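Shown here: the complex without one of its protein chains, the others still in place.
By letter and in written order, the chains are A and B; residue numbering begins at 1 in each of them.
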Amino acid sequence: MSVDLEHYLIVGAVLFSIGLYLALAKRNFVGVLMGIELMFNAVNLTFVAFSRFVESPNPLDGHVFVVFVITVAAAEAATALALAVLLYRVRDTIDVDRIDLLKW
Amino acid sequence: MARRPRTSDGRYQSAECRVPSARCSNLLRRAGAKRLMDDTGTIIAFWVLAAITVGAALGVVAVRNLIHAVVFLILSFVGVAGLYITLSADFVAVTQILIYAGAVSVLILFAIVLTPRGDRGNQETFLRLPALLLALLVAFTLGYVAIDTNWAISDRKGFEETASVIGEALLDKYVLPFEIASVLLLVAMLGAIVLVRPEATMEETGE
Partner (left out) sequence: MIRPLAEWYDLRDIGNAVGALLEQIEDWGAPEWVPYVVSGVIGVLAILLWTVISVLAFIWIERRVVGLMQNRIGPNRVGPSGLLQPVADALKLLFKEPVTTHNADRVLFWLAPVVIFIPTIVVFAVIPFGERMVLADLNVGVLFLIAIGSINTIAVFMAGWSSNNKYALIGAMRTIAMLISYELIQVLVLLAAVLFAGSMRLGDIVAWQQDYGVWLLFLQPLGLLGYVIAGAVEMNRSPTDIAEAESEIVAGYHTEYGGIKFGFFYQAEYLAGFAIAAVIVTLYMGGWTLWGVEEWVPGWLIFLAKLYGVFFIYIWSRGTLPRLRIDQLMAFAWKFLLPLALVNVLVVGGEMLLWQEADLSSGEALPLFGVINALLAVALIGGWAWFLGQLRPERVAHRAILTQEVGAIYYGEAAADL
């Protein structure tokens, strides 16, 4: 009984799908953002698992990519949360069901 | 005083035995990286951390209060950092805690404080069932691909030290993405500041 690549990939897949559900089904804008962050984490976990287990000439490239993903995720979280605050100022709500001006 | 011996790649000798005994050096050698992760400690650590991570993620979905959901999200981040450590990715684990649990979480909490009190529930939209179906479909697809593919597993032991190699790669092979990432961060910072500046600045500077 050992811990293999498949275990980590399945954990990553479960986290990704939970994040996807949060991003699609939450009514609060910040809830959607939390789902996106979970998806980033799942992807990072998958990268690191591959970098540990899979044959490669430069195994640590996976870690480099994870550092970039974390950086971009932080930048995106900052921007998205600034948008959330601005959204509240403009539409007086952050309920995504009520921000439907483009609906026909 | 005597100089500490450095190994061939410039690092300090990490540990040595005061008495040159076979037992001590065996202990040090076995404490090095392992190839297959089949010892009890790693197995227990993986299952506990995976349970914490997935449980906390389900907690984010299930709790009714948004702040509690963020706390569960922080727990999930810490769980993922623990999983990185089982994969001997020390630098990435510490970076995860520093940035996700230390900074992104605070950002999310501040955004919750600056948004109205009425919108602090954690309920779902009317699209919850299709979203659930889609999420389950994605989970099963990814899981099936993960189990069914014949991955090229290598014989490599776990990494000894990742930080120096990551640093060299960032400045050698990936220097362009590195510079672009710093510009991206600058743009994101400026954008966030410009977006939330109050509109009353014109009257203030006019006084």
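Criterion: a contact is a pair of C-beta atoms (placed from the backbone, for glycine too) under 8 Å apart; a residue touches a chain by one contact, two chains touch by 3 or more.
Being a predicted model, the structure only gives us computed values, none of them experimental.
*Asks:* When the whole complex is taken into account, which chains on show are touched by the absent chain?
*Replies:* Touch partners of the hidden chain, whole complex considered, are B.
*Asks:* Of B:58, B:97 or B:134, which residue touches the hidden chain?
*Replies:* Of the listed residues, the one touching the omitted chain is B:97.
*Asks:* Kindly state which of the options B:71, B:127, B:170 or B:195 is in contact with the chain not pictured.
*Replies:* B:71
*Asks:* Provide the residue numbers of subunit B that touch the chain removed from this figure.
*Replies:* So the residues of subunit B touching the missing chain come out as 1, 3-4, 10-12, 14, 18-19, 21, 23-24, 27, 30-31, 39-41, 65, 67-68, 71, 74, 90-91, 94-95, 97-98, 101-103, 105-106, 109-110, 113-114, 116-117, 160-163, 198, 200, 204, 207.
Here, only the chains that are shown with their structure count from here on.
*Asks:* Give, as an integer number of Å, the spacing between the C-alpha centres of subunit B and subunit A.
*Replies:* 11
*Asks:* In the complex formed with subunit B, which residues of subunit A make contact?
*Replies:* 1-22, 24-31, 33-34, 37-38, 41, 44-45, 48-49, 51-56, 58-61, 63-64, 66-68, 70-79, 81-86, 88, 92-97
*Asks:* Where on subunit B is subunit A touching in the complex?
*Replies:* 36-38, 42-43, 46, 50, 53-54, 57-58, 60-61, 66, 69-70, 73, 76-77, 80, 83-84, 86-89, 91-92, 95-96, 99-100, 103-104, 107-108, 110-112, 114-116, 119-128, 130-132, 134-136, 138-139, 142-143, 146-147, 151-154, 156, 158-159, 162, 165-166, 169-170, 173-174, 177, 181, 184-185, 187-189, 191-193, 195-196
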